[in-house]
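Let me give you the structure first, and then I'll get to my questions.
Omission of a single protein chain aside, the complex is shown with its protein chains in their original locations.
And then subunit A:
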Amino acid sequence: MRTFQLDRPGDLAEAVRILAEDEGARVIAGGTDLVTLMRDGIQQPSRVLDLRDLGLTEIEWQPDGGVRIGALCPNAVDDRRLAAEYPLVVAALRAGASPQIRNMATFGGNILQQTRCAYYRLPEFACNRRDPGTGCAALRGDSAKQAIFGVSDTCNAVHPSDLAVALSALEAEVLVHGPAGARRIPIREFHPLPGDTPHRVSALRDGELVTGIELPAAGRGRVSNYVKFRDRASFAFALASAAVVIERAGTVVLGARIALGGVAPKPWRAEHAERALVGNRLDEDSIAAASAAAVRGATPRKDNEYKVELVRRVVRRALSELE
């Protein structure tokens, strides 16, 4: 590991100032991702900002019924109201990591975690995301774990977060703070597609950091579910996952949001599938139509062709399990 300077800023302004003026500075929260990347030489920051003195761990309920979760709130969050009103969030967190990791990992760090693409994590392979412009060994390599949506000819890596998939289905907003002050970024804009800039992994501008996540109030008649499928029972990233949020009046679906994990460079909203549900009853036919529509636009390769069928099935499972 390269040596680095460790700072522990006392307030947000100081943190932002350091981030803005020092290109080599990186934020560390729980460190469950950054430390492994530094150890393997994948990231080599010259300066590391430990945010522990900034607070940002609170869960604050808003007057409109929404909730704001501090960026440094641990993923092992144990909050009864959160579990009651946003069970999807808790389910995704639990599916995401072991208790040990969740104790350390934070909400902000979770949505900013780097891809698990082996070609990114092993420095002997070319990677545009790690070293812009050097090429992508994954495009010619083993693509069994790679994305089937949103890929470009520079990168086909998958975003690994379970939490972000749930946040996407809940249409959360990411609260950020930077040199120009505070702003909000809708979750669907927070993770850019690789395009020709795969090294840009978030919509954060220079000097900005995440301060929290805000979830809109849970609507009436809302049900949700998270289904994560992987090749062992635990301790594994998703081969494919689906977060579904349905709002109903009586038996009719008024709103549907379906986000997919493990299959795209970002939490992937399956809008075709959502449209197949709205205005219909949630029954076998509409579920079949939605799961078929969920894979529209997929561009699999030979090794990850199976993910197309897997997506259909996790979507069907997630919807079928709804009460």
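The criterion applied here is as follows: a contact is a pair of C-beta atoms (placed from the backbone, for glycine too) under 8 Å apart; a residue touches a chain by one contact, two chains touch by 3 or more; residues count from 1.
The rule is short, and it goes like this: contacts and distances are computed from a predicted model.
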Identity of the absent chain, which is to be given by its UniProt protein name, from "Sarcosine oxidase subunit beta", "Stage V sporulation protein AC", "Xanthine dehydrogenase molybdenum binding subunit apoprotein" or "Urea transport system permease protein": "Xanthine dehydrogenase molybdenum binding subunit apoprotein"
Touching the absent chain when the full complex is considered, from A:149, A:190 or A:229: A:229
Touch with the omitted chain, as defined above, among A:72, A:239 or A:293: A:239
Of A:6, A:122 or A:182, the one touching the omitted chain in the full complex: A:122
Subunit A, residues in touch with the chain not shown (by the definition above): 1-3, 41, 116, 118-119, 121-125, 137, 140-142, 144, 227, 229-236, 239, 306, 309-310, 313-314, 316-317
